[in-house]
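Data block below; observations after.
Note that one protein chain of the assembly has been removed; the remaining protein chains are unaltered in position.
After this line comes subunit A, so read on.
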Amino acid sequence: MAKRIEVEDLDIYYGSFRAVRNVSMTIHPRAITALIGPSGCGKSTYLRALNRMHELIPAARVEGRVVMDEQDLYAPGVDPVDVRKHVGMVFQRPNPFPTMSVYENVAAGLRLNHKRIRKSELDGIVEESLRGANLWEEVKDRLGKPGSGLSGGQQQRLCIARAIAVKPDVLLMDEPCSALDPISTHAIEDLMAELKENYTIVIVTHNMQQAARVSNYTGFFNIGGTGEPGELVEIDETPTIFSTPTHTDTEEYISGRFG
């Protein structure tokens, strides 16, 4: 299940523009890695490079290696579709499929990718995923209702349920709580803490307290100036980053003196 990811010398481009430069890091299994940094430093870009979503943008490309299970995700012959089956993603804005019910949303990944799956088996997975996303109690009576009829926080948890229903090894979350109120944020943070027992989780967040609360490792990205590529300044265990970071930039960013 949970996998370790080794990123080696990763450069990420939009056409000729290099957005992220020379990132190397280890993403540990069964742990939450938080990525923080000022706006525009390439956190989302980097996250999307980890499951090859980046290349969906025309002319976008990546150089370097992302190794999971001793396989380079960017090796020739690797099918990005298969990569994404193992590395799931939750987006900043909740995006349930509007034509599908709550049930169908959770089942979407399985229905779209497997030819046949028994109804009873599917029911089990849907319930398990919704329970995993702390949403089951709230929606169990309206599984047939449209997913877009839920509140924003419920929709985001529905999206998490949808992502974990396909049982990925790694879960990427790009500011999953930025559109949510403190209570839903809390629910999702609790959820992450539970999920990390079984998954490798990488989360991008602008909320320093959140990074400090939930993550085991924290990576700080920064950018030299506009038009410069973003880069990884340092990554370490979260308590270390928040108490005794190596770089002064990190310390200044965390203490709110810039960014």
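Everything below uses one rule, namely that a contact is a pair of C-beta atoms (placed from the backbone, for glycine too) under 8 Å apart; a residue touches a chain by one contact, two chains touch by 3 or more; residues count from 1.
Just so we're on the same page, contacts and distances are computed from a predicted model.
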Hidden chain of the complex, named as in its UniProt record, picked from "Phosphate transport system permease protein PstA", "Ring-1,2-phenylacetyl-CoA epoxidase subunit PaaA", "Cytochrome bc1 complex Rieske iron-sulfur subunit" or "Amino acid/amide ABC transporter membrane protein 1, HAAT family": "Phosphate transport system permease protein PstA"
Options A:15, A:98 or A:224, residue touching the unrepresented chain: A:98
Residue of A:34, A:49, A:89 or A:177 in touch with the missing chain, whole complex considered: A:89
Omitted-chain contact residue, chosen from A:5, A:163, A:191 or A:211: A:163
Contact set of subunit A toward the excluded chain (per top definition): 51, 53, 56, 58, 81-86, 88-89, 91, 93, 95-99, 108-109, 111-113, 144-146, 148-149, 159, 162-163, 166
